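With one protein chain removed, the remaining protein chains of the complex are shown where they sit.
Take a look at chain A:
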Amino acid sequence: MHNLKLASVVVGLSIASSGFAATEIEWWHAMGGANGEKVNEIAKAFNDSQDAYEVKPVYKGNYTETMTSAIAAFRAKQQPAIVQVFEVGTASMMAAKGAIYPVYKLMKDSGQAFDESAYLSAVTGYYSNSDGQMLSMPFNSSTPVLYYNKDLFKKAGISQAPKTWQDVESVSNKLLASGVTCGFTTAWQSWIQLENLSARHNVPFASLDNGFGGLKTELKFNGPLQVAHVQKMGEWQKSGIFSYSGRTNDGAAKFYSQECAMFTESSAGYAGIKRNAKFDFGVAELPYWEGKVKQPSNTIIGGASLWVLQGHSKEEYKGVASFLSYLSKASVQADWHQFSGYLPITKAAYDLTKEQGFYKANPGTETGVIQMTTGTPTANTKGLRLGNFVQIRGVIDEALESVWSGDVDAQTALNTAVERGNAQLRKFEKAND
């Protein structure tokens, strides 16, 4: 009897709650720590702003883990509606035509107002098809910049941040002479010292518009510019101007400990550097080689975007569309940009941040945005769309390491990397054709 009563209460409750239940939208993401809390905050603000939909953010581990679990979930037909995928996974997502719901189409189908020109083209270009239509929604984008230790610069009698790689060399020599052990170190070597080096000098990284033109793309990063740069860095590694510190962003430790006076790293590394650097630091644009290009081009982005997956109800997709619109709002974007250090994705968010005086109060935070938005992106600076890009980056890491350790010269190393990388591209082409 008692049990029966309890059961009826439970049933009653569940009927009552289903009456008001908002449509649930699952969002798998890879934002840990403070950014993860911010993601929850954004979702909560959206949920509170209306009562038809409820976005549920789920932290799935790092980028690779998030992407792998979303794919595994898709194969088991348990996929979330939205998943955050890092930039190197873009080609894999795009090629999976039956698995993704392109954002431009989703917006149209659900009748959401969607003006693609409101977004920063240097950001959205990476995630658009050849007709310029957005396939995924950029969420956290960053671009490489140069951080430098102002205190060490002052001690060495240097008044200006280096603009070109020639400057980096001369500044480093002065720093070394003043007793600093290393001129600069870098994070994410493939992204910064090859992919962005190519973009900055408007030189192709791969054929067919860096892969935007189709799966038949071939790697081109063994050209004279890249070889000269890598060769020079190999020499710098010997002379102490450059010090290699691993494949990810472990080099930060060398910058914090003032072992290295400069650090090329993502613009999103700003918050971490601000927290850990016990000295005055500045942010400069990513250097370029003087004489190799008249006006340096925009750099390309890294980070991740939000992909919508197939297999959900129309109602859910309506919710997804309205959530994506909400995310693009200037106020939401500006808040996210200022909090996390990732780039704003719309012009309105950029202007709003400027208006609020954020850049004045936090010098250096605007550098990445300015660098991204100078000039119109060309076929060489829009981004990269390469299949099996994770493996290709691994191949590049290995090649660069063999140059830094002095085992091989730059030309041989990059030729091997291109050859091995092309094999990965052909494999991807075969699997996705």
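Note that in this section contacts are C-beta pairs under 8 Å (C-beta built on N, C-alpha and C of every residue); 3 or more make two chains touch, one makes a residue touch a chain; residues count from 1.
As a convention for this text, contacts and distances are computed from a predicted model.
Matching "Carbohydrate ABC transporter membrane protein 2 (CUT1 family)", "Carbon monoxide dehydrogenase", "peptidoglycan glycosyltransferase" or "sn-glycerol-3-phosphate transport system permease protein UgpA" against the UniProt entry of the left-out chain gives the name "sn-glycerol-3-phosphate transport system permease protein UgpA".
Check A:T23, A:N40, A:T68 or A:N415 against the missing chain and you find that the one touching it is A:T68. The residue touching the chain not shown here, chosen from A:Y244, A:F263, A:F281 or A:Y326, is A:Y244. With the whole complex as reference, residues 64, 67-68, 71, 74-75, 92, 95-99, 244-248, 250, 253-254, 257, 259, 388, 390-391, 394, 397-398, 401-402, 404-405, 407, 427, 430-432 of chain A touch the missing chain.
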